[in-house]
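As you look at this complex, bear in mind that one protein chain is not there, while each of the others sits in place.
Naming follows writing order (A and B), and every chain is counted from residue 1.
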Amino acid sequence: MDNRSPYVVNAPSVSMIMLKVLIALIPGIAIYVYIFGLGVVINIFLASLTVILTESIILSIRKLPIKPFIFDGSGLVAAWLLALSVPSIAPWWIIVLGTALCIIFGKHLYGGLGYNLFNPAMVGYAILLISFPSIMTNWQIPSSLMITHVDWLDQIKIIFNNNLISKDMLDAMSSATPLDYIKTQLTLNQSLNTIQQNKIFGLVGGKGLELINLGYLAGGLYLLKEKIISWHLPVAFLSTLFITALIFNVLAPDTFVSPLFHIMSGGSILCAFFIITDPVSGPTTPRGKIYFAMAIALLVFIIRIFGGYPEGIAFAVLLLNICVPLIDSLTQPRIFGHK
Amino acid sequence: MQLKNIFKFNGGVHPNENKKISTRLPITKLPIPKKIVLPLRQHVGHVAKLKVKPGDHVLKGQMIAEADGNVSASIHAPTSGKVLKISEEIIPHPSGLADFCVTIKPDFKDTWIEKKPIPWKKLDSAQLIRALLQSGIVGLGGAVFPTHMKFKINQNQAINTLVINAAECEPFITCDDMFMRERADEIIQGTLISQTLLLAKECVIGIEDNKVEAYEALKKAAQGTSIQIKVVPTLYPSGDAKRLIYLLMGLEVPKEKRSIDLGIQVFNVATVAAIYRYLELGEPSISRVITITGTVKTPRNYEVLFGTPLSELISDAGGSSNKTKKFIMGGPMMGFDLPSIHVPVTKAMNCVIESSPELFPAPKPVMPCIRCARCADACPVSLQPQELYWFSKSSQLEKAKDYNLFDCIECGCCTYVCPSNIPLVQFYRYAKSEIISQDKAKEAADTARERNEFRLTRIEREKKERAERHAQKALGAQEQKANDEKKSTIAAAMERVKQTQQENIKN
Partner (left out) sequence: MITAILVMIFLAVLLGLVLGYSAIKFKVDGDPMVARIDAILPQTQCGQCGYPGCKPYATAIAKGEADINQCPPGGDTGARALAELMGVEFKPLNEDHGIQKPKSVALIDEATCIGCTLCIQACPVDAILGAAKQMHTIIISECTGCELCLPPCPVDCISMEPVVENSESWKWKYPIYNIQKTQKA
């Protein structure tokens, strides 16, 4: 006899939730492809393949059923996020290595789905950034800005064997990210205005990059509508980032870029809707979510402006992941009937 | 039907109602069954004390077991007949265990014992509670708490509001709905009586907005009275007393307190009707309305005598159409599998659902918790079910208690929304009963320790007393000896004197 009430359930499965997250990433990816070419799709493909292979091996070593844990889709979400975080012209082994490390060290060493203390994608990203800083900060410039024409075959060549491409072409294709560029130029005592005259800047953020961020934003709004993520995280993150940047911008407009630039460049939007919303490594209480996102936004801003790395999302997220148990225990909501 | 001045609680879910299938037919009286099996434990509290023995002839409404102490309820014969045996029978309980039951063979004459209506208007509170103790009435919403206890009010707890719970939020269950449609007058009468007895200033009936007909019937019956009928949204678990009070009045019953501490008393609709029938007509609690639904041929509501074997109810409802023969007692959110179809109908049985794999599919494979906190969003108590799950699963019972496990009402909303299909409520039930049994064991150990210490001190004391007695005795013996010695010395001296005297005489 089993007493398993409630006998009725009505919940989307974990797979369905993860699938919707993947769907929400598609607009951003589509714009990415439109602006930068197919490189990112190759990265996503490689990451997906790696994640499935690595997880299958680890699950069989851990004597766990493979099918349900591959189809839950959480590995794919981490892999896609990592693939979107590495430069699309990075050699193939970067994303393969990063994904494998992210799944092994970020997820399964902690016990797999549901047990990881850190955001797996950010673990992978941080390892790559520390190990291969030059590759990880060398981004492709939008196709429209390139002098020479680059087709998808060239991109495949770059990813799989960049010796096939001439050095000049390689240099022509790549540059630092706008965030990185501003940082290095500011140290050369350039004024912000002159820096932003560079062709890699667009309307508010990096040229092309701002469009991709709009794509991510659309996906994020879809997730909010589907109630996959709660509003607390993106709203707290983006508003804190905006307000902090605004204060600095107003105080010293020559050294600190506009708040909109902060929102629309780097991984801000991706972070707000897709990275910090990872339920496993984030807090569960509504108030905790707000504090968590605010702290990450502050750290991101500090690392971007004062830190040694051009983008601080990975480190900010990992640092706050450590604080999650504390945040949760300090922000327990008031229970019905309690004071 | 308008929703006005409603205070919404956190969470709650909207499971498919499935109520319409059992409201098509009116309430039917089930014929007297061939056998009546009455468990002695049908209520919260002490088991009733048996008053009959095998072979006795009992009349309908005759008390066969008396309430034992205050927290207990009497049990009455639902029809006239002969007591066959007193034995252990399987009862409708999630444990599937047997308990003491009285089996009565009805004589089908259905002869009532002399009905004695209670002149309740003339009785004082203490007399009234004594009278209700004899009635066998318990909360018929499913909690089966002895009703007379609810009339016990301390001086400092004046009742302001009487709330009548007509929410019936669980899917499938329609017994209260049908009861209200057909017997609204009894409910209103019972409500007025209860209001008078409690000296409550106002009275609110809370009803979910999916019961239009019942609402109309109550409204009609309540015309000309001060009873207020308030519509609450259809949202599970609005029928939970504390949630209903919040919906109606925006008041939260504080932790570890009861509604009575806020001056609110809550009764179920069927319970107030039973109060009316007992006080005005002199009929004790011997039957109830029960929904039989699910995959039975004709889902409907029956008025059933307590002790009727469930199998008779099932066959009258057209029998089961599938072979699984699995029945659930209660609703699909909080019910449990019945151990057998031969269990008797009890005071707690408000609904029986025949389940089938199509109706209630087997649970999907359980995945690890991904901390999505959907359960926390759905929890009507604003608990953190994912934390409670973590602690219950790893049997960290102290931690679970710290996270307010005992505030959980086991409504099942968390399990209902869990993407990982985790049977959360089962973990909480396990943890709760484990804590309760550990507390009991601890209490028993404490008594044993006390008794052991008492015994040791007693032995110590006895030893000391014995030693003292010995010492005293020894002292006495010494004195005796001393006396004896003295005497013998004196005697010897006397002897010597005598001898000397005699020698002197001889000389």
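Note that in this section a contact is a pair of C-beta atoms (placed from the backbone, for glycine too) under 8 Å apart; a residue touches a chain by one contact, two chains touch by 3 or more.
Here the structure is a predicted model, which means the values were calculated and not measured.
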item	value
Touching residue (missing chain; options B:T111, B:S356 or B:Q426)	B:Q426
Listed residues B:E280, B:E303, B:D337 or B:E434, member touching the removed chain	B:E434
Candidate in contact with the missing chain, chosen from B:K20, B:K220, B:R451 or B:K498	B:R451
Contacts of chain B with the absent chain, listed as residue ranges	41, 91, 93-95, 97, 99, 363-367, 395, 421, 423, 426-427, 429-430, 432-434, 437, 441, 444-449, 451-456
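Note that only the chains that are shown with their structure count from here on.
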item	value
Chain B - residues contacting chain A, complex	9-10, 13, 15-16, 94, 96, 171, 242, 246, 252-255, 257, 328, 330, 332-337, 339, 355, 360, 363-365, 367-374, 376, 380-384, 386-387, 403-404, 407, 412, 415-421, 423, 425-426
Chain B-facing residues of chain A, complex	1-14, 16-17, 68, 72, 74, 112-115, 230, 279-280, 282, 284-285, 328, 332-339
